[in-house]
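With one protein chain held back, the other chains of the complex are shown just where they sit.
Up next, chain A:
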Amino acid sequence: MDCSIFQVYEDEIQSLEEEIKLLTEKYEDSLQESTFFSDEEIVMSIKSFQGEFQQESKGCESDLKAQLASLLTDFSFLMKFSGIKFTSHLKKTVERTGNRTVKKHSLAGNCHSLSFQLEFQLLETQNKENVSAVVTDLSIIMESGEDSDMSKFVSSTEEHRDLLTFFRSLSSYGEWYEHRRRTFLHFKVMF
């Protein structure tokens, strides 16, 4: 038997597997809707899931509801803890070669009175143990963009693609803002 015939089939298997991966990604990307979350929606969702899966004793659907309730609870907690409320998120795969994927993210939200809109590209590389991430492009739009300190901060952050520092600073600002607001209210009540 000619061994080259095996190679033909094996090549086709490889190319089909690759095609399937690409199609799956394309399908899943376009399914991703812009998600909008408000506090009330999250609380209501969690309550309704808790109610529902107490009634259903088993089944795949109640497992999924439990999983979603747990994820929503964590998400809600993180938003309260950081002060950063995300209102929408969209991601799209723009490039895929070997073990490297580039995804484009559009993110919007606010931290107390500061609203932001971000677009960034994230390069993810699959290593043996984990996935490494590098921001390859970052663009930030702040609502209060006229403030010169703010715009300096924003352009420096964009230049260095420093997404993490942006969020940490936003969160710190939020804390300070809250503290200031409470202090102000306190004095308002007193006088």
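Criterion: contacts are C-beta pairs under 8 Å (C-beta built on N, C-alpha and C of every residue); 3 or more make two chains touch, one makes a residue touch a chain; residues count from 1.
Please note the rule applied: contacts and distances are computed from a predicted model.
Hidden from the displayed complex is a chain whose UniProt protein name, among "Proteasome subunit beta type-3", "MMS19 nucleotide excision repair protein", "Glutathione S-transferase" or "Centromere protein O", is "Centromere protein O". Across A:Arg100, A:His160 or A:His186, the residue that sits in touch with the chain not pictured is A:His160. For chain A, the list of residues touching the undisplayed chain reads 1, 5-6, 9-10, 12-13, 16-17, 19-20, 23-24, 26-28, 30-33, 35, 60-61, 64-65, 67-68, 70-75, 77-78, 81-82, 84, 86, 89, 91, 105, 107, 122, 132-136, 138, 160-165, 167-168, 171-172, 175.
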